[in-house]
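One chain of protein is taken out of this complex; the other chains stay put.
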Amino acid sequence: MTYLRPNFRHPDSPTNRLGYTRQHYEGGLSTLCAGCGHDSISASIIDACFELNIEPHQVAKLSGIGCSSKTPAYFLNGSHSFNSVHGRMPSVATGANLANRDLIYIGVSGDGDSASIGMGQFAHVVRRNLNMSYIVENNGCYGLTKGQDSATSDVGSTSKKGDINMYSPIDLVRVAIEIGATFVGRSFSGDKEQLVPLLKAAISHRGFALLDVVSPCVTFNNHQGSTKSYAHVREMNDAMPVDFVPMRQEITASYDAGTTHEVCMHDGSVVRLHKAAKEYDIEDRQSALQAIADHSKEGRILTGLLFIDRDGEELHDSLGTARRPLNELSEKELCPGSRFLDSINAGLR
Amino acid sequence: MTYLRPNFRHPDSPTNRLGYTRQHYEGGLSTLCAGCGHDSISASIIDACFELNIEPHQVAKLSGIGCSSKTPAYFLNGSHSFNSVHGRMPSVATGANLANRDLIYIGVSGDGDSASIGMGQFAHVVRRNLNMSYIVENNGCYGLTKGQDSATSDVGSTSKKGDINMYSPIDLVRVAIEIGATFVGRSFSGDKEQLVPLLKAAISHRGFALLDVVSPCVTFNNHQGSTKSYAHVREMNDAMPVDFVPMRQEITASYDAGTTHEVCMHDGSVVRLHKAAKEYDIEDRQSALQAIADHSKEGRILTGLLFIDRDGEELHDSLGTARRPLNELSEKELCPGSRFLDSINAGLR
Amino acid sequence: MQSKQAVNDFVIKFANVNGTGSASANGMFAKAIFRMGIPVSPRNIFPSNIQGMPTWYEVRVSEAGYLGRRGGTDIMVCVNPQSMARDVEAVDPGGYFIYDSTKPLDLRLIRDDIHYIGIPLTEICLREYTDARQRLLFKNVIYVGALAALLNIDFEILKNLVGDQFKGKEKLITPNIYALELGHQYAHEHFTCPMSIRLEQGRTVAKHISDFDQILMDGNTAAALGAVYAGATVAAWYPITPSTSVVDAFDKYCRRLRIDPGTGKKNYAIVQAEDELSAMGMVIGANWNGARAFTATSGPGLSLMGEFLGLAYFAEVPAVLIDVQRAGPSTGMPTRTQQSDVLAAAYASHGDTKHVLLFPATPAECFEMTLQSFDLAERLQTPIIIMSDLDLGMNEWMSPPLEFDDSHTYDRGKVLSHDDLEGMSERFGRYLDSDGDGIPYRTYPGAHPDKGAYFTRGSSKDEYAAYTEDGQAYVRNMDRLLKKFETAKTLVPEAKTKQASKATEYGVMFFGTTASPSYEAVEILEAEGIALDTCRIRAFPFNTEVEEFIRDHERIFTIEQNRDGQMRRLLINETGVRAKSKLVPVLEYDGLPITARKIAATMRSYILESNVTSLADRQPVEELTS
Partner (left out) sequence: MQSKQAVNDFVIKFANVNGTGSASANGMFAKAIFRMGIPVSPRNIFPSNIQGMPTWYEVRVSEAGYLGRRGGTDIMVCVNPQSMARDVEAVDPGGYFIYDSTKPLDLRLIRDDIHYIGIPLTEICLREYTDARQRLLFKNVIYVGALAALLNIDFEILKNLVGDQFKGKEKLITPNIYALELGHQYAHEHFTCPMSIRLEQGRTVAKHISDFDQILMDGNTAAALGAVYAGATVAAWYPITPSTSVVDAFDKYCRRLRIDPGTGKKNYAIVQAEDELSAMGMVIGANWNGARAFTATSGPGLSLMGEFLGLAYFAEVPAVLIDVQRAGPSTGMPTRTQQSDVLAAAYASHGDTKHVLLFPATPAECFEMTLQSFDLAERLQTPIIIMSDLDLGMNEWMSPPLEFDDSHTYDRGKVLSHDDLEGMSERFGRYLDSDGDGIPYRTYPGAHPDKGAYFTRGSSKDEYAAYTEDGQAYVRNMDRLLKKFETAKTLVPEAKTKQASKATEYGVMFFGTTASPSYEAVEILEAEGIALDTCRIRAFPFNTEVEEFIRDHERIFTIEQNRDGQMRRLLINETGVRAKSKLVPVLEYDGLPITARKIAATMRSYILESNVTSLADRQPVEELTS
């Protein structure tokens, strides 16, 4: 059960260009465990949408099943939401997007939901470059079923029971880059500074944007020996800082070209990466894979915007669908009428 | 319906160490289209098993659904075979292997069977490093359902209808290397010289051995514009020669160490790669991915043994199962008997 | 030996090798008879294989206009050595066996009760053509030419058909006509034409066909057209025989009708999903978002869609699924027909679920019911499953022309628009039963800035779509879903019942492709003085006609193409009347469409027996069922 927050609003709480306060982007009260990484991600999504001046009703939220997949109930109350079945959110999102290409699609999934039961659908939604933001709240375990290892659990990571995982992990980030994703980032639920701009960039990206966000499960996978614990991730996180400059806002402070690298997105907004971060060409798949591998060899976790292909064709481009949403077409436009049927009949005589 | 061949046998047809002729390794008469690449692969499997002196009944054949998945009926009549359901062979193979680790498991699948409906199970059988040879007979289309594009179809490849594929392909070889496969090769149904030794190596490998064999569909995907046609593959194939020297056979002809590179397999047999081929370290995942990428950038297809990890743990190692096959354990060994049950009851009072 | 005499009433069968181009030649043969104004019903009996295996093409010619299988074979045209032995056996006494006489016939294949007509097809081809492919292809055309002479087919019609067939490839016309003539000539020179079984044009038109304004088309194409006319804009599917041609046809028509002339952009989207789970997920997502979306599949796909069908039922999302049934279980016989998904579809998914099923019996109904299914899906906010089958979907059927009433308007169901929401004072309750029909109101995502947003989920919810584990809220919701299913009874197509000429305690029930042979069987028995009322079921949930029909008869034969009498079970379960002791199963499940002869024979023997022992003492005899 999700209670609504008391609708008290502080008189001078800041508003965005649409005149909405941050509160306007909130959802029901979370029923997750206190300290769950997922709640921090929900908060970041709220900030990102607030700052991007998005109309909540222009967003459709989709998820599978899991603690992570519950979170769409905890942000953007003003948006429609579809909490589907376990591991199959990508197909539901695909259908929804086909019906109306004009909405903003935010998918929330878990590592079990996407890398275990959902592996097949995940691979194929990437392949189709569906225009959506796909957020994996990655805690290396099945939270809602009480902590079993998921497919993203690292070799040698120990479960709460103390068992050591022996299977090589599926890194959704690498697989996505492999299969043709056009925007791939990794972040940490505890790093709002990086996560919020990344979310904004993902939402602004035209095509499939994957964000794999390490999000510790405080109840089942936050212990010593877990590579998905707050402590471990904080220690091992090699975070590449990310700035996001929305389209309309002209760039004020001039940066020394030497220290920053700017990626201009399809809609004109800009992702600014700091030199420190720009250690490889994030527009080349192989070097992205190489960089990720180099870090993980040292047991480090490289986070930030890891790869981007700015002009990949999204599904509607590949299909050549009309600009106008299919769900807006009227009977008049769709139904050929009896005249055509006569010609059909004629052809069959 | 598969007719059995007339049992005529040429008196002086050669026999292997077990005294069997090649005929002993054949199967029913193929019902595939004349010229189908899959039939050549079946022939190579027959050769490989004949030359490896395998006891047919020590082999279990598994497949999904498709023209490719029919082929187990066309080789090794002396083996048990399980033609399961579409895209789910990996799970059936996993169960079979768990029950009896002593058999040789040969899985045959298609690109649709493995990369489309089977993507999830494929990824996870790789991850578990199941001890089996997994052969994908890759024709870039759904043969049995009359030629629709599959997920391995290349961008820009045209279907027989003339439609151009717009989706980025899933390269099972890359995905497998990504997810932790321990033996990955690619070959061409038309290149017996390379395929047979590769098959022998795959079968001798301890762990999951993937062979992605491009195998043209003469009926639906062998036309101009298809990147899976005989003509195209012949032209674009960068084949790395492979020799396989079985364990027992000591290496006779001495090679100039400079021109060859030898990989010693777990069971003592040796895969010999020619210098020309050894353009990168096939025991390093990143460089394997790099090499494949470099070739495909030029539209070339790199074939041969692409990656090997000789001492990865196979599923039984990870699980720590006993040496003796589980299906051999007797009731005496398995059933705790009433005494133990009494202690259980006692604990519940 | 006396030879069978028949005019416009016989069964001819072609035995070919698949992948040798026989299909088009055979199709031309059937079409020619059709164009002569003589009722014809062709059936492809093909293997699950692409090339080189035996395949048959059975054509029934029936002046009376019977379109179901009759049973038996009067003429066998055998051009496949592989199956020759079987094929000779299959010919009825007095019938004809037409074969390639290039090689002399194996003596063991000689029967003294049938006629043999040898045509040296291979020899002629070797003489006439050099190219191997031509030799293969024209062989088929040549025997069609010969049959034209033997059966008295109007040769002009054949020639025109060649013309139609090769529109665009004109240079192929002459050689094909030449091949026809080769066969035609040979037959005329060597045999008395026409033979005792033959065609005659312009006789009284079939009593089942008011006037001969008929078309010849397959059910899958008709269903696809239905989807086009219903305004379906999204199709998500995964290839599987025998449903593949539904989406192929949808694609074909959309390319003609749905491309924006200005931009060249598509007003539709077809996605080949990675599997059936995904296909159904896409259909659900698209419908949820206000587009009309559908998928087509067969048995294995239906099984895989179970979880999603349960979600759509419980979350109340419209969806249209065309199940073109084939012989199960599991992979079964993929190229054989059956009606064996009835229970699996009606009760698909775990938990308490029931699904609306439609049972088309003709291409025209495939069109109408698919058209209607989208209205039903959106009105009822639930999946609608159209239960077609391989026989109906992939074979060409004579059918009245497709009709569409231009005054038709879509029923998009209870959807609150921006303005509706704007005008609403009360709080929007997605799952409120405001109208007492069990059907709640929905909104599309993005409909309104601050009203109407709700949370769709497969878990338990209250009237306002809020997650709840409260037992009473759950029960209210489940009971409303039952009420909605009751409402469905008033919306789905009613059953078609027909009274016999005289009062009778016997009835027959059937659905889909068992209809034609059942009607024929009923007439066969009627001629013998045995009267049977008929009821053709067209939808589940069953509406009142069905219950009344069962109530009003003592014994009712239920004709089905499955082993377990699945429709009979559904009738027993889902009607309020006593049925079990009344419903006598008549089943065929060998993968071929049931024949009129079989149905008639089964009912006849049961009824004649019953005249001895009184009905009351008899239970439905399961043994009756083959």
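Which chain is which? They are A, B and C, in the order written, and residues in each are numbered from 1.
Just so we're on the same page, contacts are C-beta pairs under 8 Å (C-beta built on N, C-alpha and C of every residue); 3 or more make two chains touch, one makes a residue touch a chain.
Keep in mind that what you see is a predicted model, and the values were worked out from it rather than measured.
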Selected from A:H24, A:H57, A:H86 or A:K228 as touching the chain missing from the view: A:H86
Listed residues B:I164, B:A231, B:C264 or B:C335, member touching the removed chain: B:C335
Absent-chain contact - pick from A:Q148, A:T260, A:S296 or A:S338: A:Q148
Of A:S42, A:S187 or A:T219, the residue in touch with the unshown chain: A:T219
Footprint left on chain B by the chain that the document does not show: 1-2, 55-58, 60, 62, 72-73, 77-85, 88, 90-100, 102-103, 120-121, 123-124, 128, 315-316, 319-323, 326-327, 329, 331, 333-338, 340-342, 344-345, 348-349
Touching residues on chain C - with respect to the absent chain: 47-48, 299-300, 302-304, 306-307, 310-311, 313-315, 327-336, 338, 340-341, 343-344, 347, 349-354, 457-460, 469, 471-472, 474-475, 478-479, 482, 562-564, 566, 569, 572-573, 576, 578-581, 589-592, 619, 626
On chain A, residues whose C-beta touches the chain left out of the figure: 1, 31-34, 65, 67, 85-87, 116-117, 119, 142-146, 148-149, 151, 219
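In this text, only the chains that are shown with their structure count from here on.
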CA centroid of chain B to CA centroid of chain C, Å: 40
Centre-of-Cα separation between chain B and chain A, whole angstrom: 35
Where chain A and chain C are represented by their mean Cα positions, the distance between them in whole Å: 44
Shared-contact residues (touching 2 or more other chains) in chain B: 116-117, 119, 151
Multi-chain contact residues (two or more partners), chain C: 274-275
